[in-house]
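Notes follow once the structure below has been shown.
Note that this complex is displayed minus one protein chain, with the remaining chains in position.
Chain IDs A and B follow the sequence of writing; residue 1 opens each chain.
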Amino acid sequence: MAMTNPGEPTPVSRRGFVAAFLGGGFLLSAAAFLYPVVRYLIPPKTADMGSDSVLAAKVGELKPNSGKIFRFGSRPGLLIHTAEGDYRAMSATCTHLSCTVQYRDDLREVWCACHNGKYNLNGRNISGPPPRPLEAFDVQVRGDEIFVRRRREA
Amino acid sequence: MAILRNNSPAFVKAEWRVILVFLVFSALVNVSDGQAKNSCLDCHSALPEPLGVTQDTFAGDIHSQKGLSCVSCHGGDATSDEPDQAMSRKAGWKGKIDRKQVPQLCGSCHSDPAYIRQFNPSLRTDQLDQYRTSVHGKRFAAGDGKVAVCTDCHSVHDLRAPSDPRSTVNPVNVAMTCSRCHSDANYMKEYSIPTDQFARYSQSVHHDALAVRGDLSAPTCTTCHGNHGAVPPGVDKVQNVCSTCHVFQAQMYEQSLHKKAFQARSLPGCVVCHSNHAITHPTDAKLGTGPGATCTECHTPGDKCDQARAELLGGLNRLDASIRHADEVVALAESSGMEVSEARLGQNQARDALTKARVTVHSFRQDLMDQDIQAGLNIAAKDLEAGQKAMAEYKHRRIGLGVSLLAIGTVLVSLRLFIKKIES
Partner (left out) sequence: MSRLRDVSSWVEERLQWNDLIAPLRKKTVPLHRLSYWYFLGGITLFLFMIQVLTGILLLLYYRPGANEAFESIQYIMTQVQFGWLIRSIHSWSANLMIFTAFAHMFSVLFLKAYRKPRELTWLTGVILLLLLLGFGFSGYLLPWNTLAFFATKVGTEITGQVPIVGNPSMVFLRGGEEVTGATLTRFFGFHVAVLPGLTTLLILLHLLLVQRQGMSVPPSVEAEWAAQPSARREMKFFPNFALRELMAWYVALGALGALAAIFPWNLGVKADPFAPAPAGIKPEWYFLFMFQTLKLIPAKVWFVDGEVLGILAFGAIGLLWILLPFFASAKPSLTKTWITGLAGFALAYITGMSVYGYLAK
């Protein structure tokens, strides 16, 4: 901004200052708006597969005749690698009093430690207090990833 | 109803009238329920107690539904309306069945597999044999007329299958049925057993599960004592009974020092700490020194066992406190609008670990407890961290908001100045 004679008012520079202030303010506010929007547009690392499909484990992670608890939506799920080599998945919330069940490799059954309830590998309640079967899920192996999906409704 | 035998026309008319009434009546009876004539009910449905049995009542009886009737047990002739005929000894009428004859009578069918097979092939036929081994059966054989016989528990004339919720022997109703005698202090005067079992059972978690919540897997009197062969489990057999459902606890107890100690003193295992009938929901207070403390009933304060007790309790308390703390932080984050469902799920697992620790307590071994406690502490710590991160993020958002409000404030101020400028 050019210096004028001292003592004279400099209306142009003052107007310029306000304009610069305004411009700066606009830019700042625009940045404050655009920054979240731009970051929003970039897809997050964890892909959303919805509660439908969940990556439960990788192939090789589970030995045959063993089980693993994984998160399915907001409840635990149980993934079993059977002794014969196939995969089963079901809800891990016992239908009796909601304890978390586990896979027993000695019994080759799903067992609830709370009151000795037992389920077979299809999730059907076969012994003890549980009144209903465990909800069974679909397992899909894609490459080296094991996905668990809720069974499709008709 | 006597049939008049005078031959005057008026009386002949009367005779015909009676026969007409008889025919109409039997026709009505046949039309109304399609069953064979049952003259017993015809009269007895109109009689007062204790002779009264109505059609409705008996229709609910499973024997009636299977095609049996009064004569199946009482004998007699159900086709005749004349009392002398219907209730004649010649027709096999037994009259009121005496208590002492009830087991024999019921057993005459129910212990005959070939007979019962016709109605329900999977129905057991060893009830009478079992009964004979029970306390009731043994006293009965010794001549005691007060002990329970079949009809006392199963009722009679409105007897229903145990699966029927109205049956006196449906699991939900069993305790009430037993208590009819066993809680009657007067009736049980001459026996040397207490009469507070039902009152105490009513306070228990098992009663709450079964009668209040309707969980049919919960135990009632017959689950632990047996039904037909009812005998209180022996002192050394209590653990077997409880372990049918409470497997893990029993396994832990089996490994523990208490098992040997209790066995040596002939103490009834689980019952010592948990009671037999008044099994209330156990809390950590059992391990404490205040109200509800169980250990201190035997152990001297300050001795080695008491110290171990304090350590066990300490572990549980630490985990419980840690879970609560994480819960608080996560709840605060949630109410501040942060999404913490993953941490909430983790908290469920932490609580599972605490439950497991409370089961492992039955081993009374610090090393085993520590495993479970530590697992739970790890999960709770992770969830606490997640909750704290959520709160930190919340603070960041407020700072971000502050920054953008600053930017907006700057624009507003400069706009004001600009407007002033261009309008001056």
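Just so it is clear, a residue touches a chain if its C-beta (ideal position, glycine included) is under 8 Å from a C-beta of that chain, and two chains touch if they have at least 3 such contacts.
The model shown is predicted, which means the values in this text are computed figures rather than measured ones.
A.B. asks: Just name the one of B:172, B:205, B:231 or B:415 that touches the chain not displayed here.
C.D. replies: The single option touching the absent chain is B:415.
A.B. asks: Just to verify: which one of B:179, B:202, B:317 or B:404 makes contact with the chain not shown?
C.D. replies: B:404
A.B. asks: For the chain that's not shown, point to the residue among B:190, B:367 or B:423 touching it.
C.D. replies: The single option touching the absent chain is B:423.
A.B. asks: Can you list, in ascending order, the chain A residues touching the missing chain?
C.D. replies: 29, 36-37, 39-42, 44, 46, 48, 50-52, 73, 150
A.B. asks: Suppose we count only contacts with the excluded chain; which residues of chain B make the list?
C.D. replies: Per the touch rule, chain B residues meeting the hidden chain are 336-339, 341, 397-398, 400-401, 404-405, 408-409, 411-412, 415-416, 418-419, 422-423.
Operating definition for what follows: only the chains that are shown with their structure count from here on.
A.B. asks: How many angstrom lie between the centres of chain A and chain B, each centre taken as the mean Cα position?
C.D. replies: 40
A.B. asks: Using the touch definition up top, name the residues of chain A that touch chain B in the complex.
C.D. replies: Per the touch definition, chain A meets chain B at residues 14-15, 18-19, 21-22, 24-26, 28-29, 31-33, 71, 74-76, 96, 99-100, 113-116, 128-131.
A.B. asks: Using the touch rule from the top, collect the residues of chain B that touch chain A in their complex.
C.D. replies: Its residues touching chain A are 215-218, 244-248, 341-342, 344-345, 348-349, 352, 355-356, 359, 403-404, 407-408, 410-411, 413-415, 417-418, 421.
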